[in-house]
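Heads up, one of the protein chains got dropped from this complex, but the rest are sitting where they should.
Should a chain be cited, it is by its letter among A and B, assigned in written order, with residues numbered from 1 in that chain.
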Amino acid sequence: MTKLQVRVWRGGADGSFQPFEVPRQASQSVLDAVTYIQRVLDPTLAYRFACRVGMCGSCAMTVNGVARWTCRTHVDKVARDGRLEIAPLRSLPVVRDLVTDMREFFDKWSRAKGVFRGARSRRDAFARVAPRSAQRLSVEAGIECIGCAVCYASCDVVAQNPAYLGPAALNRAWTLLNDVRDVTQAERLRAVAGDAGCHACHSQMGCTERCPKGIAPTASIAGLKRAAAKALLAGAL
Amino acid sequence: MSARHETLLWVAQRASAALLALCVVVHLATMIYAIQGGLTAAEILGRTRGNPGWLAFYSLFVAAIAVHAPIGLRPVLGEWLRWRGMSREVFLVALALALAVLGMRAVLGMFG
Partner (left out) sequence: MRGHAGYWAFLVHRISGVLLVLFLPGHFAALGSALEGEAAFDSFLAWTERPLVKLAEWGIVLLLSAHLAGGLRVLALEFLPWRDWQKTLAALAAGVSLAVSLAFALALTR
């Protein structure tokens, strides 16, 4: 049976790679390989996963230098000469091994006003939103985010500007900005404009290149830039 | 504060960029046309001097550059040289003025 040479990050920020040999299998995912290591070779390996089917967003890691959702990344696709190097996501503090501290990532969602606030109560009628309206389609384009932080780890601006809200939080803000029921748009725009927000983006599109769900956060961020400009010119920023 | 300031800079940057896109296309085309067969001062200045159309065009071009270049340099100074804060803004305003003055001097030399 052929073996896969897998180097896995162990320890905290000052840790190092540890080599393992994992049996190669058909249709093997990167997460399968990590799970094999933890179950068979070294039960002390720390890593995160839940759904295994690309819905929960918890298993993202750096695979051969590229941030990926490991549950839906085939070994076939990414192994080079039967070798894998698996590390925690970039730009997030390492807790241990492959586990990062995601607090800052999600705190930025709330800093970007990523929470819906409506004005209707349960006694009001449903809001009517035309499914093909431009705003609804903008929501559609960004709403399937699973919060895996692959975009965040792939962003060079995040890497050098720790205050930058990042592609996921800004994409979330953009979907809410296009939600006609939300009543906190002015605050949201003020929160996402500026040098820690959409104006820090250089349209390098690392996020868009890597998003496993095929979302284009660069497009959402461009939308925020236009919306901020419109608000400024209307005296509402 | 940052939100309004950065948004204003973004608007100025994109507006000047759109203007510059037009100016640069004209500038490149003119150069490619004019440079053939070499250049002499008499030939160039004979074509350019006292031409109000070109004077207006290149004045606009210089103004757009004076806006565009400092705003573009701003994040470069911040990210690559870690230069932020008030001193950077003062430097960039000085750069804008220097580009405007030097540029207008050149425009007057060529088209005045």
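Note that a residue touches a chain if its C-beta (ideal position, glycine included) is under 8 Å from a C-beta of that chain, and two chains touch if they have at least 3 such contacts.
Predicted model only: the values in this text are computed from it and were never measured.
Participant: Give the residue, chosen from A:Gly57, A:Gly147, A:Gly166 or A:Gly206, that touches the chain omitted from the document.
Facilitator: Checking each option in A:Gly57, A:Gly147, A:Gly166 or A:Gly206, the one touching the absent chain turns out to be A:Gly206.
Participant: By the contact definition given up top, give the residues of chain A that touch the hidden chain.
Facilitator: 67, 141, 154-156, 202-206, 208-210, 216, 218-219, 222, 225-226
Participant: Spell out the interface residues on chain B facing the chain that's missing from view.
Facilitator: Spelled out for chain B, the touching residues are 14, 17-18, 20-21, 24-25, 27-28, 31-33, 35-42, 44-45, 65, 69, 72-73, 76, 95, 98-99, 102-103, 105-110, 112.
Please note the rule applied: only the chains that are shown with their structure count from here on.
Participant: Okay, in this complex, where on chain A does chain B touch?
Facilitator: 160-161, 189-191, 193-197, 199-200, 202, 225, 228-229, 231-233, 237
Participant: State the interface residues of chain B toward chain A in the complex, per the touch definition above.
Facilitator: Touch list, chain B to chain A: 2-11, 14, 75, 78-79.
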